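Scroll down for the structure; my scribbles are underneath it.
Only a single protein chain was left out; the remaining protein chains are all shown in position.
On to chain A.
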């Protein structure tokens, strides 16, 4: 269990208030725009920044407690910190960097081995190199390895992909996913990218201007109205935890089963039975009162309206129940009136297959 309850104010007018407790496994994303206070939170966990008041504890060990006067020094906290800019030591080789923390780690019961980390991150061929000769993606993988080998209690990742282009991001993401799967370390992951959070996170704390506006599982939080200002109206949607049910090679499509139906999407590069996460944006869900004929959309779900919330401007948010599952649809207020949408009304929900692309259907799933 990672418990965070901190308050701090800075002379420039910046104030931060965050309070959440997240399980000691899986990836917890700290999500928000830049300046929202995400990095400050993990800096406080690492001990780099000292909160004005509050308490930080990891697996029962108190890092900081203003009331009891506890403030462990950075080096005693054993947090594996992966910086946005890697911060590899330029005077050491890749191996020297990897060994730096390992050498300083006191022997602990569950030891993360050098060979395992090198293998996991695919950096064996880089060991003799100097940091400045590495690509951005390689540097970040070495930085992750260095943090892991310091035998940390948890991993703090501060937008580790933000400085990389799309190709490099795609190169690293699978390693971060393996990290979660194989190391079983809890991770606090700072990001302002909806895609990254969707793909990686189990839980998410959403921050806005220093205030925590939501905390919960990704599926729950991403549909909350409080999150709209952070994500942006056009990007809100539901995250469905699915399982790959079937591949259709002829059409290069895959069926993803979720509680409430089956989503047909462009082919996913995963075996049948693999857990997968699909993100269905609210603006990609259309509604009809009778079963549509002659439409191109492959995903037609009988559903019932659960809630209609009129928004500013032309928009309205409609929550749909599909048995156990939930979808959200953003429609116009005009459509709400014309179709007479109201709670309890049976409707057909339509989702374009191509709107759910593989970028939004990552590894993972409800594993914690």
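By definition in this document, a residue touches a chain if its C-beta (ideal position, glycine included) is under 8 Å from a C-beta of that chain, and two chains touch if they have at least 3 such contacts; residues count from 1.
We take it that contacts and distances are computed from a predicted model.
Missing chain, UniProt protein name: "Molybdenum transport system permease", from among "cytochrome-c oxidase", "Pyridine nucleotide-disulfide oxidoreductase", "4Fe-4S dicluster domain-containing protein" or "Molybdenum transport system permease". The omitted chain makes contact with just one of the residues A:51, A:80 or A:325: A:80.
Only one of A:100, A:114 or A:315 touches the absent chain when the whole complex is considered: A:100.
Here one chain is not drawn; of A:130, A:233 or A:352, the residue touching it is A:130.
Taking the whole complex into account, chain A touches the unshown chain at residues 46, 48, 73-75, 77-81, 83, 85, 87, 89-91, 100-101, 104-105, 130-133, 146-147, 150.
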